[in-house]
Structure formats: C-alpha cells, structure tokens
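Yeah, one chain of the complex is gone here, protein chain that is, but the others are all in their spots.
We just call them A and B in the order they show up, numbering each chain from 1.
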Amino acid sequence: MAQFKIPDTDYMYSGHVGCPGCGATIAMKFALKAMGEKTMVVIPACCWGVIAGPYPQSSLKVPILQAAFATAGATASGLRAALDMKGDSETTVMAWAGDGGTFDIGIQALSGAAERNEDFIYVCYDNEAYMNTGVQRSSATPFGTRTTTTPGKGWKKSRKKNMVEILAAHRIPYAATASIAYPEDMIQKFEKARRMKGGTRFLHVFATCPTGWRIPSEMSVKIARLAVQSNVFPLYEVENGVDYTINVKGNRPVTDYLKIQGRFKHLTDEDFEQIQDMVNEDWELLLRKTISGQKG
Amino acid sequence: MKQVLEGSHAVSEAVRLAKVQVMSAYPITPQTHIVEALSEYCSDGTMNARFLCVESEHSAMAAVIGASSAGVRTFTATSSQGLALMHELLHWTSAARLPVVMAEVNRALAPGWNIWMDQTDSLAQRDTGWIQFYCEDGQEVLDTTLMAYRLAETVNLPVMVVLDAFFLSHTFEPVDIPDQRLVDRFLPPLSPRIALDTSDPFAMGQMAPPNIYMEMRHDIQKAMEQVPDIFIKVEEEFGEIFGRTYGMVEKVYCDDAQIIMVMTGTAASTCRKVISDLRSQGEKVGMLKLKMFRPFPLNLMREHLGHVQKIAVVDRNFSFGASGIFAQEIRAALHNNQNHPPVFGYIAGLGGRDVTPEILTEIYWKTKNNTVPIDESVWVGLVD
Partner (left out) sequence: MESGLKHAEKISLFISRSNISTEINKTGTWRYVRPIYNEKTAPCSAACPAGEDIARIEMLSNQGRYHDAAKTILLENPFPAVCGRVCFHPCETVCNRSGFDDSVAIHRVERFIGDNAIQNELTPKLKKFPDNGKTVCIVGAGPAGLAAGYFLSLLGYSCDIYEAQPEPGGILRWGIPRYRLPDGVVTSEIERIKKSGVNIICNTPITQSFLQDIKDRYHAVFIGCGHGQSLKMNIPGETMAIDGLEFLNDLRKGKAVPFNGTAAVIGGGNTAIDVARSLVRLGTATTLVYRRRKQDMPAFKDEVEMAQKEGIIIKELYSPIEINKDNSEYVLSLQKMKTSDMETDRGRARVIPDGQVTQQLRVQKIIVAIGAEPSALWQLPSYENAGTLNLSHCSFTISDPPLLLGGDLTNTIKSVTDAIASGKQAAMALDTFFKQGKHAITDRLNSCLVGNGPALSMECYMGGKRLTRDSQIVSSEDINLDYFYQAPRVESESIAVDKRINSFDEIEATFTNNQAMEETRRCFNCGVCNACDNCRIFCPEIAVIYKGSERQINLDYCKGCGICVFECPRNAMDLEEEL
C-alpha cells in the first residue's frame, strides 16, 4: 500500500537535464500532478529555464512560456488577462520561478501582481541561492551559508527574507509553504490553490539542491524533511493574509539539519546556537499568529 | 468623422478602433493621456478589453508579452525612461516574434529631468528588432497605429509608433476618426500564428544553443527585409479604404533638388514651410521626410538621395561618441552607393528646444555655403 496517496498521472517527461537528486524537478513533478493538463507555466530565468529543455525539446506536457528574469509576475498577469479575453476559464496560469526570480529581481513584479490580486498561482521553488548561475547568494539564502558570493569568512550574515509574510501582507487569498519531502501536503496545497480561482495564490516550495548545498544526491528528500522537522522551514498556510494554519510541528534541533550540509560546514557551535535562537524566535512569532497561538 | 483631437488621443482612438484586447502600461509624462483614455474606455465598456495597471514599464512590456503569447491583440505606450527600462524586453518581444504595437512618445532622457521632445530614447532602441515609424501629425499617428497592427500581425514583428512629446502628443488638431466598420474591414480580428494552447502544448523561449541561435536571428532579419514590400501592400489597402497614404518616406521638391534636408517628426511640418520659402527664393532645395526608420529603407534612401549635391540631416537626438543617429545611418547607407553625396549632420531641438524655421533656414545656408561638412555633427542653436 502506497506510503503517500498522490495522483498517478505525470505531466513531466524523463530525460530532462536536472542534476541527479534535483529537488526542483521533484517539486515540479508533484506540482503538475495536482495542476493537471489545463495549466500554462511561466518560467523566468532560473534552473528550470534550462531544465524545461533546450530547443527543440520540452520536458513538460503542458505549455511553457519562458520569460525574462524579473518578469514572472507580470508575464503571468498578461497571460491570464489574454486567456480571460479568450473566454478560457479552465486553464490555470502558474508562474514557476526560483528564489532569485521571486525574492530579488522578481519581487517587484510579484508584489505588483499580488497587490492587483492577479488570478494566477505563483510558485517559488526555493533552492536558497542563484543556483543556475553557479551558487551565488540570494536574499533567500539562509543566515550562515557559504556561497560563491559569500565565501570564506564572508558567509552570509543576513537572515533569509520571509516571502510568505511579505505576500501575506498583500492580503492575497492564499500563501503557503510546501516541501518535496511531504508529497501529500504539497499536492493538497496545490490542488487547493488551483481550485481557489480569482486571486493570487503563492506557494513557497522548499527544493533541495544537492549540487549547491554540497550534500550527497541521495539525501535530497531527507534534508528537505529535516528542514521541516527542525522548524527551519515550517509548513504552514495563510489565508487572506490573516488566518494562519501550521501543518507540521517540528521538534528536532537545527544541528540535525545543518551539520550534514557542506554549505554550513564552517559553522561553529556558537553559530549553531545563534541559528537555533533565530529559528526558535521565528517559530514563536509564527505560533502567535495562529488562532491557538493568539489565545495562549 | 473629423474631431479636434490631442495627439495622445489620436493614439487611443486608433487603439479603440483596433479592438485591442489586452493593454498594460505604466504612466509617464507625456504618454499619460493615452493610458488614461484607454483606462476609461475599459472602465465604461467602450472597449471590451483588460487594462493591467502594472508597477513599472518593464512589467508593462512583460505583461504584453504574456498576453500576446496567448494570441490576443495587445498594446502598450511609454516614453523616455520607461522605454529605456523596457529595453531588455524590447529585444524579447521581437525575437519572440510577437505582433505587439506600442506608442512611443519621444522624450528626453535624464538626468536632468526633461519631459520634452527628444528622439534619443527611441533611437537608442533601434537595435531591438522593432519596426519604427516616426509621425508628423495627429492623423498620421492614428492611421499609422491602425496600419501598425496589420503590419505587425502579418510579419510577426513588433511595431513602435513614435510621436513627439508635447509638439504632437499634447497638440490639438483636426483628425478624421474612421468609422469602426471600415476599420473592421481593414483590420480583422487577430488570427495569431503564435498562441499558447493546452490542447497542443509547446514551449516558448527555450534555450537556443550556438548551433541554432544564429538561424533564429537570421529569420528575424529575413522578416524585416520583407517589411517594406508588405508595408506598401498594407498602405495600398489602407489608401483604398480611407483615402490616405504616407509612404515609408515622403518626397517634397526632391526631384530637382541640389540639397535635400532629411527630417522626421513634427519638425518635418516646419520644414515644409521653410522649403516653400526657400524655393520661392530660387533655392533648389527639397525635403525627404523619413517615416519608416526600421527597417531602414536602404533602397529608397539611395534612390532619393544619391543624385543630389548635398544632404542635410536634422537629428533631434545624439549618439554620444559618434554623431546624430539619422545622419549616421544615412552616411552608412550611401557609402557603398555609386553616388554618395556628402552628408551634413545637424543636431537641433534636444530636450524640447524648438526647431524653428530660423534654425532650419540656418541649417540650409550652412549646408549650401560649405563644400564639405565642417564637423561630423554641427550643433545648432546652442547658447554659449
């Protein structure tokens, strides 16, 4: 009996050029199982821009519109408007961007679209750095990480931007985190987002990058699970910017998650403690936002 | 039906008549009246269209690219800084072969802030693969915008309809607004060659490695090379229905001219008066109004300019470190021609400074009185 009950049909092909163990490809696989064939995917510059397949190939069974780096939010808005004008109310537009195209160069277009409550699903698959260009830091790179632009002693000293909170502040109907290690949860959230037509739905998906995080490829899913289990990447949903639901409560120390990744190899025990404090603080903040957290 | 229209509204009326379906723009003086009028048309139902109020010009072009990729008729408008911000996406639209039409109001680039007439903004985008038309008056703006759709949708290249800031955009003139039914005859609904479709899925914009990219680029140029012929056909039809044509260039007293002044935009209007005056003084002068700048009408330029003694080009723009851009392109066009008369380049009217009849007259005499150009570019009207 299957461990996870998920839809069977795939809308992705084998033969794509994702690195072995790529979390972003697992994420797309799950996402499309939920989204189905009436989906158009807008992909700005990112790893998936390449994984989508070099000309004349495509690795997906649904239409793809590749777009310039900063434009996922805007291109998806335009595409949606056109489909509306054509009377197509069945197709869902799904922007599929990396953390660069969401947190940094793409944040303006995303914020603009969210403020206009554009009718599409925006997915950020987050591998926590500009991986496609060679592992440079992004504002999604967590505190403590070594990347090629935060190397050596210059490891990243600023915290990861909280994109879900930023979008919750836009009061969009739905913003949620998801993880490749929790397939049922992720697919349910995508299905929920797909059904919630009419406004902006944002999904922040944790996508392990064995290549960039310096971990063995086989641990790709395990690391994603540890991130949730240690509350580094909590799984939660925000509806209408105010109703918070936490899906999984973790209880492992952050060191379980950090110590097995090459990108954190340089951290000392004090650093781990500091990170644990930061994670605890963020977790407390999150708890307070849930209804049960407010009562307590 | 003739109405007194502001230049901006000549654009918006054409867009309305063209039954554009998705528009997106970011306001920037002096384009604002265009987008405000279109917003109102969407709001009151005059147009059955969506107007996306995006948060920057870059996003405006991105939204239009998204919409056009789904196979609907689109429009945007901008100017100056906005056009510069869109630059990356101008390249994108043309290489994606999307039939987008944009109204571009020629305005100076900052710093310092200057909202007035200057051509550097649109000319700086001459490499982006957009067809460019420079318009002289409100009627031409309206007509060109309608023709732009027909042309764009035939060749699958985007078209920029350029009008002068304030001198055209905010000037009121009588303009004939054609009947919707006639426009429908001229411009049927878009039958797109590119339209994303879930029932026939394909991917747009995938990585194009070295073994294929050059062919794709060559294909754009091949389409560009066919534009002149197609434009002639489009204008023929337009002329038959609406009774007006403009040509890619317009000759005024060129056939026996010894000196031809090459003009674009509203300054061409001023020049008509100056030419007329000079002619009455016995001067063998003519004006070539350049309407289509991209694709550059190489053959026409050679044909019409090759036989004269001197060519005076008036640029309301400049490419720093080189020269006025129209002059540059004309020199290049004539270089390999058997007949290549000297090109006298003049820079005038930057940043909203008026190009007066006096300036144009001065330019004529400077040209006549010098055997060869004294400088690659002569700046006229500078205050010391």
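Heads up, the rule we're going with is that a residue touches a chain if its C-beta (ideal position, glycine included) is under 8 Å from a C-beta of that chain, and two chains touch if they have at least 3 such contacts.
Here the structure is a predicted model, which is why all the values come from computation and not from measurement.
Considering the intact complex, the chain excluded from display touches A, B. The chain that is not drawn here is touched, among residues B:Glu40, B:Asp179 or B:Asp219, by B:Asp219.
The chain not shown here is touched by just one of B:Glu236, B:Glu303 or B:Asp375, and that residue is B:Glu236. Of the options B:Thr154, B:Thr171, B:Asn337 or B:Thr361, the residue whose C-beta touches the omitted chain is B:Thr154. Interface with the hidden chain, as seen from subunit B, comprises residues 95-97, 150-151, 153-156, 185-186, 193-194, 200-208, 215-216, 219, 222-223, 226, 229-230, 233-234, 236-237. Interface residues of subunit A with the unshown chain, by the touch rule above, are 1-4, 6, 10, 12-18, 20-23, 25-26, 29, 53, 55-59, 66, 180, 183, 210, 216-222, 225.
Heads up, the rule we're going with is that only the chains that are shown with their structure count from here on.
Between the CA-based centres of subunit A and subunit B the separation comes to 43 Å, rounded to the whole angstrom. Only residues 37-40, 42, 49-50, 52-58, 60-68, 70-71, 73-86, 91, 108-109, 111-112, 115-116 of subunit A touch subunit B when the two sit together in their complex. Looking at the complex, you find that subunit B touches subunit A at residues 21-22, 24, 48-50, 52-56, 58-60, 62-72, 74, 88-89, 92, 196-198, 201-209, 212.
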